[in-house]
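One structure is given below, represented as structure tokens, and several questions about it will come after.
A protein chain is absent from this complex, but the other protein chains hold their places.
Chains: A and B, in written order; residue numbering restarts at 1 for each.
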Amino acid sequence: MSGALRKVRGPDLIWLIAGFSVWGAGFSVLYGLHAVGCRAGWEEAGIAGLSANRIMLLAVYLGHGVLGAALWFPLNRIAGRWEGASADTVRRVAVIVTLAAVISTLWTGAPVLFLEACV
Amino acid sequence: MCVAPVLAGCEGALSSLDPAGPAAQSIAGVWWVMMAGSLVILALMMGLILFPFWKRHQPREVPETLWLWGGGLGFPLVVLAALLAWGLPSGQSMLAGRETPVYTVEAEAYQWGWNFRYPGEDGVTPEVLHIPAGEPVDVAITSLDVIHAFWVPRLAGKVDAIPGTTNTLRILAPEPGIYEGMCAEFCGLEHATMRFRVVAHASDEYESALDAALAGQEQP
């Protein structure tokens, strides 16, 4: 909560879609790389009981989860400075969607934790 | 899984609610659970919606946390998580091509009919698929022209027959008998009558029955 207070501006509205954009990226990458991985036989290679395919899927899954959660820091800093007509509600919406997006990322990718990769 | 009087109405040669194979059985089971659950949820929601009309009161504050966090987020997330936790592993367990290879037959769809082929055999059995009863069989499904789908509702779910690709479906008929099947993906003029049947034979009679069928001597 540092810096001078200011009005919400058009570009700030990016915070209404930032979280779910991370979800969308994670979802697409997971879907695409899974298809490629199974086709390219990454399921066969691997270390420590985990296939290369699985490691990659887990990395994408957790990576996007962490990325989505990390949005919290800039959001908190920037949204804390908003004041005026739209400020309270836009902040509230931004917080809810950013949180919802992290939950969504963890939810939709969760099958990589417990299902077989290439059947 | 379903109560006797209801079951009577569910019987049918193509009824997925009259399951014979394990996959169809497990799916019919989850259907009855989901149906009951849905009716409860529907009744609950309609009760909540109609209640304020019946109980007219002075406007009052409502606890947003309860309704939105509890009702909007918590309630569906818990129910859906439970459903997924059951459904995804269950679906995986029905898949073909896992663990040891099993007896595999080929199904080839075309406008408008089916040809079935068997390992190590020349010739086809049109419109009838012969399998041994009591053991899992993989059906490798493809198409010669447009997309069709292979569906024997009493045994398992359906899989599309796509030209240029082969999809595999695992079926298991516990008892010898006839199981009706059909094309389930719209495929043009004669889609409605694009039926076939699966005939399961006791395993010791399977070889001879198959040979007879391949030789063109139809039985049952």
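Keep this in mind: a residue touches a chain if its C-beta (ideal position, glycine included) is under 8 Å from a C-beta of that chain, and two chains touch if they have at least 3 such contacts.
Everything below uses one rule, namely that contacts and distances are computed from a predicted model.
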item	value
Choices "Amino acid ABC transporter ATP-binding protein", "cytochrome-c oxidase", "Ferredoxin" or "Phenylalanine--tRNA ligase alpha subunit" - which one is the UniProt name of the chain not shown	"cytochrome-c oxidase"
Hidden partner interface residues of chain A, rising order	7-10, 12-13, 16-17, 20-21, 23-24, 27, 30-31, 34-36, 38-39, 84-86, 88-90, 92-93, 96-97, 100-101, 104, 107-112, 115-119
Absent chain, residues of chain B that touch it	9-17, 23-24, 26-28, 30-31, 34, 38, 41-42, 45-46, 48-53, 56-62, 64, 67-68, 71-73, 75-77, 80, 83-84, 87-88, 90-92, 94-95, 111, 145-147, 149, 151, 153, 156-160, 162-165, 167-168, 182-193
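By our rule, only the chains that are shown with their structure count from here on.
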item	value
Touching residues (chain side chain A, partner chain B) in the complex	111, 114-116, 119
Parts of chain B lying in touch with chain A, wherever the complex brings them together	88-89, 92, 95, 97-98
